[in-house]
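Here the complex is missing one protein chain, while the rest keep their positions.
For clarity, chains are labelled A, B and C in written order, and residue numbers in each chain start from 1.
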Amino acid sequence: MLKNFPSDFRYVLGLQEASVVGMADGFAQATRNPAVAVLHTAAGTGNGMGNIISAFLNKSPLIIIAGQQTRQMLLGDPYLTNREATKLPEPWVKWSYQPARAEDVPAALVRAIAMASMPPAGPVFLSIPLDDWATETDAVPTPRTVSTRTAPDPDQLSSYAAQILSAKKLALVLGEEVDKSLGWAAAVKLAELLKVPVFVAPLSERAVFPEDHPLFRGSLPIARGALSTALEAYDLALVVGAEVWRYYPWDGGPVSPPGLKILQVTNDPHDAGSALVGDSMLSDARLALERLYEVLHMSVPPVSPIKTSKATSPEATPARSILKNHTALMTASEAFSAVALLRREGDLLVQESASNVGDLLNAWPIVQQESYFTSASGGLGWGGPAAVGIALAQRNRTVILAIGDGSLHYSVQSIYTAVQQKAKLIILVPRNEEYAILKEFAVFEDTPNCREYTQHEIDDFIRWRH
Amino acid sequence: MLKNFPSDFRYVLGLQEASVVGMADGFAQATRNPAVAVLHTAAGTGNGMGNIISAFLNKSPLIIIAGQQTRQMLLGDPYLTNREATKLPEPWVKWSYQPARAEDVPAALVRAIAMASMPPAGPVFLSIPLDDWATETDAVPTPRTVSTRTAPDPDQLSSYAAQILSAKKLALVLGEEVDKSLGWAAAVKLAELLKVPVFVAPLSERAVFPEDHPLFRGSLPIARGALSTALEAYDLALVVGAEVWRYYPWDGGPVSPPGLKILQVTNDPHDAGSALVGDSMLSDARLALERLYEVLHMSVPPVSPIKTSKATSPEATPARSILKNHTALMTASEAFSAVALLRREGDLLVQESASNVGDLLNAWPIVQQESYFTSASGGLGWGGPAAVGIALAQRNRTVILAIGDGSLHYSVQSIYTAVQQKAKLIILVPRNEEYAILKEFAVFEDTPNCREYTQHEIDDFIRWRH
Amino acid sequence: MLKNFPSDFRYVLGLQEASVVGMADGFAQATRNPAVAVLHTAAGTGNGMGNIISAFLNKSPLIIIAGQQTRQMLLGDPYLTNREATKLPEPWVKWSYQPARAEDVPAALVRAIAMASMPPAGPVFLSIPLDDWATETDAVPTPRTVSTRTAPDPDQLSSYAAQILSAKKLALVLGEEVDKSLGWAAAVKLAELLKVPVFVAPLSERAVFPEDHPLFRGSLPIARGALSTALEAYDLALVVGAEVWRYYPWDGGPVSPPGLKILQVTNDPHDAGSALVGDSMLSDARLALERLYEVLHMSVPPVSPIKTSKATSPEATPARSILKNHTALMTASEAFSAVALLRREGDLLVQESASNVGDLLNAWPIVQQESYFTSASGGLGWGGPAAVGIALAQRNRTVILAIGDGSLHYSVQSIYTAVQQKAKLIILVPRNEEYAILKEFAVFEDTPNCREYTQHEIDDFIRWRH
Partner (left out) sequence: MLKNFPSDFRYVLGLQEASVVGMADGFAQATRNPAVAVLHTAAGTGNGMGNIISAFLNKSPLIIIAGQQTRQMLLGDPYLTNREATKLPEPWVKWSYQPARAEDVPAALVRAIAMASMPPAGPVFLSIPLDDWATETDAVPTPRTVSTRTAPDPDQLSSYAAQILSAKKLALVLGEEVDKSLGWAAAVKLAELLKVPVFVAPLSERAVFPEDHPLFRGSLPIARGALSTALEAYDLALVVGAEVWRYYPWDGGPVSPPGLKILQVTNDPHDAGSALVGDSMLSDARLALERLYEVLHMSVPPVSPIKTSKATSPEATPARSILKNHTALMTASEAFSAVALLRREGDLLVQESASNVGDLLNAWPIVQQESYFTSASGGLGWGGPAAVGIALAQRNRTVILAIGDGSLHYSVQSIYTAVQQKAKLIILVPRNEEYAILKEFAVFEDTPNCREYTQHEIDDFIRWRH
């Protein structure tokens, strides 16, 4: 592949495939275009599987190419063959393919781009035998375009609108697809028309609404019972661009708030199918918000405009004082406040700090579209390389990565590329020096003995196999 | 799982699942027993896939357990669910299972151990929903045993013996299964009976014969043409415990040496099936060697015993002088010689230094069974954690890990566990400061422009997206 | 499942699972609703796999339920277990699932209906352990609705409209999705607005346009070269609701007509991705046709209305004479003409007679939406049971099944159910008494010796193993 490598392609070297995939994911998200990641075959591709899963859940259009052994030798399963090549990345890619002929490689790439780009976007996998790159072919496929979004069924849209108009108390819940479809303006317009509170869907990997807007109500809880309580006052929820519901811990609550009718909009048939309650409409988030506004603004009485002047950040003063007068160890919250204070407009925030995310987002309200990134998968090892990829994509903005001292280790190799490529990246590592999330869960799940070994126990262990 | 964790289990914490799996693999190999590796679900298991592939090809009996989301929520595909849980590690595990009921978890573990242990051994995968661990059950499965080896079909063994007796010129080729079955003594006995040269099969991940033995002839080449040349003088090859053939680069040669009849012995039906030439007998390597000796020693005329006194290591003097008088940068070869000089009996060698493996094995001939380890997969990121796992398994021996500066990065996280657990581990890193194997291949594959970017090009790239 | 079987469900017994699935497919298509098919597990589901593939390609919303062994015994893989239950029907179902708990069965059915219904519709598979049906649960899932169609991206629609307006010579090519979306009227309206010839996409399994309309031009050829010739006069093709292109035999022609720009509309991302040329827009066929009309009718100059009076069927007289005066064996063409003559409005035609389809459609032009059915898969054994299923769905219409004497054998068991259920079904079997399609291909593919054995050869064969 590297022979006669085209001069208008750039090859960015990464160490460890987890970092390579994570960087490509960040790059694709930040450029809003498919990106290519090239991996070693078999075990190499295996190293990248964690971040391939993250890219799938992030709905990032990646073309993942893995070298395969020479076609002439494949039948004998030689060294470094990816046996049953298309299975390795499944079920976490949208399409997995090894061309039946060397001549098909160019057209397979065109198909790969198409498959990766259609909604919901996501990674595809191509296994290309080594010798295929050297095969001459006349077949030059023409570039082609495919839909990257669809619009709602008009009948279903009307039904949604009617239900919204007759709701007693409506909540607007927004998820990551609003940000990914560049739908903030449409969301604000609809929310202000309807004068309804705006919640962020649980565990959204993007910010979806100006967090300093008066209608903004923050994130919904991530467990069944708590979420039901949070929405118990409402009879209808319009959930745009999110799962219904992205729950994390089990707390025994009901599937969804009782008495609440849910209207979901998503571009992902999987997320529509896995919603166990409510109705689901397939659509690009922004197009649905815009269409709903068009239909509803005739029926909704005019209201006085909502005052959207930005609230004064309450952390401003303490943060500045921290910087000036701090003598003891900073808390994470203090550190975030301090950094937030210094940020410039346009700075981007990447987060993989599960134990501190609440503090971080308190200190750093997101007020700009496409400026906050985390992973939909919850997998560790994504934040580091994704931040590098985002920094490479947005060369004139600074990326601040807030990453736990546990997470940092997962894809520490990505720092190599950041340095090589002179990425504008600041890494902020709150150290709790423990496996905090495990311990929190241990309390939540009533597992009292979950703690680190004492030194005595470790010494005992060391003697164990002597 | 951690609640009421049994006191006779030890929990070793690793950072990044690639390291966890690699450590478990090394531990299983060095203890000759199944080992348990516990991974985060979904993206976490994904991180470990590279080393799961290596464990599969290493035929290491691993029980890989991944937590799964709470059974009550699974239908809705909540956060951190491993959707289609059993598919993720396929096709690189022997068995992949999520129990149909919480009550089946204990018996599923028993089945997992059985599946992992039978020949060829390998990893199995269990997805266990979080709440299953808290389910009470009366079902206490009884431990059970399964075959870990089989013996040859006696008719086929007779046929092999007859062909060996009538061969004009026989080569004995040994592979990793000889070491894994503790078959060195049997191999030496048969080789000395037949007075035939002993080759190591290409890319064997173990040492398979005393490398200071007069009949030892070193490793066979790893490409078709070169291997054919190396064996062109022979009319019969008895290949025990190896693939036929584990080729790496394509050089256009024939599938196998023309005119050479091949008799393979392997415990792996896959490796028997993927052998494109010769006959294949399924058997434990050591049992086959012993049976062949039993059958043949009546028919082979007695010979004077082969002198097996160990040769004086030719590197001894230069190595010592290196240590005393060296002023310039050491070459890798010099460094290996120096370390080899200092090694003690019982020291173990782990290798993941593709660019230097020849120099290393020249400097450090292996003369003891089960004392040399590398990965059958060729995947990077295995050597570091495997060395840690081996050190934890063999607490009273020192492990020397020779690992390239490229490889070191892949699973650098394993060093954490080595330190925590006070593993007796020495890491030797030859630095070539380049992606040497890629460049060598670039020459081999005639790809002249494959080189690092110059600083100018990198700067140009940096400006690219401004 | 049969215990306490609800009285508002009807259970229709079929013999052989291929027939059961085919009947459910026909029923689902003719009712435009998901249908449930219940199969024996393992080998039983296996019998139905051929028609599951057909249902997938037909985009029929089927809920396929296979009994699974009792949950308590599953770990031991007892008799009649579907091991790795979800894999058997893959990759030919949209979703394959075995609930993690008995309590999830009701909600899994709700999810199954949702998954099957979203565009493109298709079969889903549920494996339900036997004892799950007897488990009590409070969880009563609420019915929910999902999108069954999406509308075009407005930007892409504008681009399509602009290209249509600037085309020198436009061809309108329609495929099965036009019929399945009830889009005939929209297609006629757009075609008449643009005054362009209307072709049927190759191998469409539905009729897509009134075949007696002046703009109707019949089906496009099914091989590359011939199709290119057929469209060589055009510079733009708008292909709605079809693959680009559904080719069958290989004739060495180009991927698509050179010089022809293609604009595809399909509801299936797979069909958009596998289109190797042109642009692809994801949308319901009818919605796209309607939207294009809306956009274009302002820009297209008014024309005199196209005369749509039905042409007099040229076969009318010969057909009647056949019935009166025929003495020799009828040809298939004559038989079809005769039957066509007698048909009543509302009669439905099902076809699985590959050797005669041309004659059949000549004799029987389709002039009514949703009145002609064949299989998108080309698989044999679908037509018989599908016709039965359609007859059960449309009790007040007569179904005429034209099926070759070869095809008839494939699912001959479906006749049992037709008789039991008193289906209004007429089966018309043209007998060529040979494997005609194979012989035709043998000529096409230059395989001269492909013929039946002579009696002498068969006798010789019989003696062979004595």
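Note that a contact is a pair of C-beta atoms (placed from the backbone, for glycine too) under 8 Å apart; a residue touches a chain by one contact, two chains touch by 3 or more.
Nothing here was measured: the structure is a model prediction, and the numbers come from that model.
Trainee: Tell me which stretches of chain C touch the chain missing from the display.
Mentor: For chain C, the residues touching the absent chain are 2-5, 10-13, 15-18, 40, 42-54, 69-70, 72-73, 75-80, 83-84, 87-88, 90-92, 130-131, 202-203, 222, 224, 243, 245-248, 250, 255, 270, 274-276, 375, 377-382, 392-396, 406, 409-410, 412-413, 416, 420-422, 435, 442, 445-450, 453, 458, 461-466.
Trainee: What is the set of chain B residues that contact the non-displayed chain in the whole complex?
Mentor: 95, 107, 110-111, 114-115, 118-119, 141-142, 144-154, 156, 255, 269, 272-284, 287
Trainee: What does the interface between chain A and the hidden chain look like in terms of residue numbers?
Mentor: 71-72, 74-75, 84, 86, 98-101, 104, 107-108, 111, 129
Basically, only the chains that are shown with their structure count from here on.
Trainee: Most central chain by CA mean?
Mentor: If we average C-alpha coordinates per chain, A lands closest to the whole-structure average.
Trainee: Using mean CA coordinates as chain centres, what's the gap between chain A and chain B in Å?
Mentor: For chain A versus chain B, the centre distance works out to 36 Å.
Trainee: Cα centroid separation between chain A and chain C, in whole Å?
Mentor: For chain A versus chain C, the centre distance works out to 38 Å.
Trainee: How many angstrom lie between the centres of chain B and chain C, each centre taken as the mean Cα position?
Mentor: Roughly 51 Å, centre to centre.
Trainee: Could you tell me which residues belong to chain B and also touch two or more other chains?
Mentor: 72, 75, 84
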